[in-house]
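The structure follows.
Every protein chain but one is kept in place in this view of the complex.
Now for chain A:
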Amino acid sequence: MALKSGVSFIRFKRLSHGIRLLSTHTRPEISQNGGKNADFPGVKAPYVTEMKFLNEHSYDPIPIYRVIDNNGEVIERTEEPRIDNETLLNMYKTMVQLNQMDKILYESQRQGRISFYMTNYGEEGIHVGSAAALLPQDMVFAQYRELGVLLYRGMTVTEIINQCYGNHEDPGKGRQMPVHYGSKQRNIATLSSPLATQMPQAVGAAYAFKRAPNNEHCVICYFGDGAASEGDAHAAFNFAATLQCPIILFCRNNGYAISTPTSEQYRGDGIAARGPALGLHTIRVDGTDALAVYRAVERAREIAIQNKPVLIEAMSYRVGHHSTSDDSSAYRPVEEIQKWTQEENPVQKLKLYIEGKGLWNSDTEKQFAKEARDIVLRTMQQAEKKKKPHWKEMLEDVYYDMPPHLQKQMNQMEKHLKKYKEHYPLDQFQSE
């Protein structure tokens, strides 16, 4: 962040990773301490005799790093990431699969077939760009709008749909609401609804990584611009910095937290401006540009595994409603949504890029979109037929071993169900 002095400040044409260096004018002109820093333990800074309060206008906004334009053209050749064709196709296909899944599962909620859903429209570039730049061993802590990351890491359509239906093949045994995925095998910590709680947890996991001998892995923690207002976000930023953890704190700034626009969420320069203030390596990227996200995460990973935590703020727009329980037309104009669907569409941008490379065309698009749609429909039909887990799963896993009072409660319920079985939907659940 460059401190505005009101006169002129040095601008560097090629800003490395978007972090501006402090201008020379941040140094005070009048110092009573021989130009040396004062001796307070809390901060290293010189004295000044000119009284000056700083506010959000004291700094230039942190710029937004981008690699391709709206036509999928690389803007600065040297910034083009070296991604092999297979990975590029995988990234794009994940976006398409994600879109098909969102479309069909959203509709199925409208039809009452699942109880709840949250789409990912507008944030597909963030998902595949970041996921592709990570290694499978890097651990993911997510909020809830990161399905593309999960898909890219190999979570199957079947696992995801089983979770939404809460059937007996759901890895979470039907205990959580839809979209609360998790996969031990793929190092994706199970999601929970309370916002930002995953953030200090991710920092703790990163600290455990750091202590492992010859650590080469990092943790990535996703969160929204709204969640960043929670106290846990502040805790995470500060703990990550002071305890020097190998973590990428990844903010999806999509402009809204349910109905609350960012103007009511914060008054500073977004989330990124908090990074340098807390001692984090920080960058802001165009979240609709999967390649910019890829580049930023790729580099952030290198920095993070040296135990230097990184904050990335990816700018995007939440194209869909917050969830199936929300009608976003109640608080934002339709034209705004259209602009981000048409001009700044992350899927479109990556498609144009790979088409430009000759990797994709309208035929392959049509064929793959159909495949992606078919697999979702087929899996849903299968998932719907599967029974829900045995009701006893309701009382398992509260503790590692079931304590006596829970055993007693299970017996009570068992007796009750024997007597009143016709009043419960037992036929939808597995039996002994």
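Heads up, the rule we're going with is that a residue touches a chain if its C-beta (ideal position, glycine included) is under 8 Å from a C-beta of that chain, and two chains touch if they have at least 3 such contacts; residues count from 1.
Quick note on the criterion: contacts and distances are computed from a predicted model.
Participant: Missing chain's UniProt protein name, "Probable electron transfer flavoprotein subunit alpha", "3-methyl-2-oxobutanoate dehydrogenase (2-methylpropanoyl-transferring)", "Light-independent protochlorophyllide reductase subunit B" or "GH16740p"?
Facilitator: "3-methyl-2-oxobutanoate dehydrogenase (2-methylpropanoyl-transferring)"
Participant: I'm checking contacts with the chain that's been left out. Which of A:135, A:398 or A:426 qualifies?
Facilitator: Checking each option in A:135, A:398 or A:426, the one touching the absent chain turns out to be A:398.
Participant: Considering the whole complex, which of A:87, A:238, A:364 or A:430 touches the chain not shown?
Facilitator: Among A:87, A:238, A:364 or A:430, only A:238 touches the chain that is not shown.
Participant: For the chain that's not shown, point to the residue among A:58, A:158, A:192 or A:382 touching it.
Facilitator: A:192
Participant: Looking at the full complex, which residue from A:70, A:90, A:158 or A:201 touches the chain that isn't shown here?
Facilitator: Answering carefully, the residue with contact to the hidden chain is A:201.
Participant: Can you list where chain A touches the absent chain?
Facilitator: That gives, for chain A, the contact residues 139, 141, 170-173, 175-176, 180, 182-184, 189-190, 192, 194, 197, 199-211, 231-232, 234-236, 238-239, 242-243, 393, 397-401, 403-406.
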